[in-house]
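Note that this complex is displayed minus one protein chain, with the remaining chains in position.
For subunit A:
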Amino acid sequence: MTAREVYLDNSATTRTAPRVLEAMAPYFSEKYGNPNSLHKYGREARAAVDAARAQTAALINAEPTDVVFTGAGSEADNLAVKGAAWALREKGKGAHIITSAIEHHAALSSVKWLGRMGFEYTILPVDGRGMVGPDALEAAIRPDTTLVTIMFANNEIGTIQPIKELGEVCRRHGVMFHSDAVQAAGHIKIDVKELPVDMLTMAAHKMYGPKGIGALYVRRGIKLIPTLHGGGQEFGLRSGTENVPAIVGFGKAAEIAKARLDAGADKKLAALRDYFIEGVLSKIPETRLTGAAGDDRLPFHTSFAVKYIEGEGVLLLLDAAGIYASSGSACTSGSLEPSYVLLATGLDHATAHGSLRLTMSHETTKEDIDYVLEKFPPIVEKLRAMSPFYNKK
């Protein structure tokens, strides 16, 4: 028996890289100062936070002082969406927000909460690949629209949005543009000096950094109303003593990610992704890729809809074979509804229940993928043999 284990749930979280952990360690033990203290220990911690801010900013070609650390990617989304919406309404600019149907709950639930606070919002549909159309965005903009929030790339289906085109529409209409880049940052090149993006969310644990630390890029000159009040840390936008070890870890993870991107690692991973996708589609009949393909898809991301079966059973059988994946089926979420993202792309309920997501890391090898391609098809066959919908020969 092989004891191979293949972790393919990197959209959920990644392994903290050993070099990242190593960089963090001293800030738990000997360098434990509060960066807001004046003494040596404080100065040491402040210097570490400043350096990490520069590393994190460099990943997206931003100025260090335009990066705000938060307690999670979700918190950064909340700060961006609520902070900008309130600030712009206070200035009398309006109270209408535009978002898309496939946003992460951190953005979508923030927008809906603002809806209960007297704001109005529009949720844009997506096409079959999960793409938001720039024309549809333009048509939805009203004189009182202040903010647009559309994710950079989707967690469930890997689709990368036409951020440049969407941002240009926002610029043309003088509307602020935020993008949740939690899935994209560190995995594809992002340059905020080239992209018309005003705010951008990142999370360290999706790029081989630690959990519990996020960041929001905020273009200079933009005023946000903070969602957390207190000692005024992080330029007054995120009070609370800085999580120095996690911030240091974020900086290191960003530095490593940038070096990897500069070396073209995303192209290499995309080639393995396409090998994987072709293998699954050729070995498992009546299965389709969900989301976009090629350059419009995250390089580490694969997701499928397998007909006639339910995703949870596949996950458990894969788990027993040492393969760790995830699904957008209802049974894995504790609700009876399958993923709203898959439904938004036009998938019917029964097919959405058979969804499966396998997301690689830069540590995933071709041997790992070959192992999955060997184990996955018989698992599907076993469950299909039990399904009342599957037409047996």
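Assume a residue touches a chain if its C-beta (ideal position, glycine included) is under 8 Å from a C-beta of that chain, and two chains touch if they have at least 3 such contacts; residues count from 1.
Just so it is clear, contacts and distances are computed from a predicted model.
Chemist: Among "Nitrogen fixation protein NifU", "ABC transporter ATP-binding protein", "Ion-translocating oxidoreductase complex subunit D" or "Putative monovalent cation/H+ antiporter subunit G", find the name that the UniProt record gives to the complex chain excluded from display.
Modeler: Per the UniProt record, the undisplayed chain of the complex is "Nitrogen fixation protein NifU".
Chemist: Among the options A:Ile309, A:Ile323, A:Ala344 or A:Ile369, which residue touches the chain absent from this view?
Modeler: Result: among the candidates, A:Ile309 touches the missing chain.
Chemist: Which one touches the absent chain: A:Ile123, A:Leu261 or A:Ala350?
Modeler: A:Ala350
Chemist: Please pick, from A:Ser329, A:Thr345 or A:Ser361, the residue that touches the omitted chain in the full complex.
Modeler: Considering all chains, including the one not shown, the answer is A:Ser329.
Chemist: Even though one chain is hidden, which residues of subunit A still touch it in the full complex?
Modeler: 9, 11-13, 104-105, 155-156, 182-183, 308-310, 312-313, 316-317, 320, 326, 329-338, 349-350, 353, 385-389
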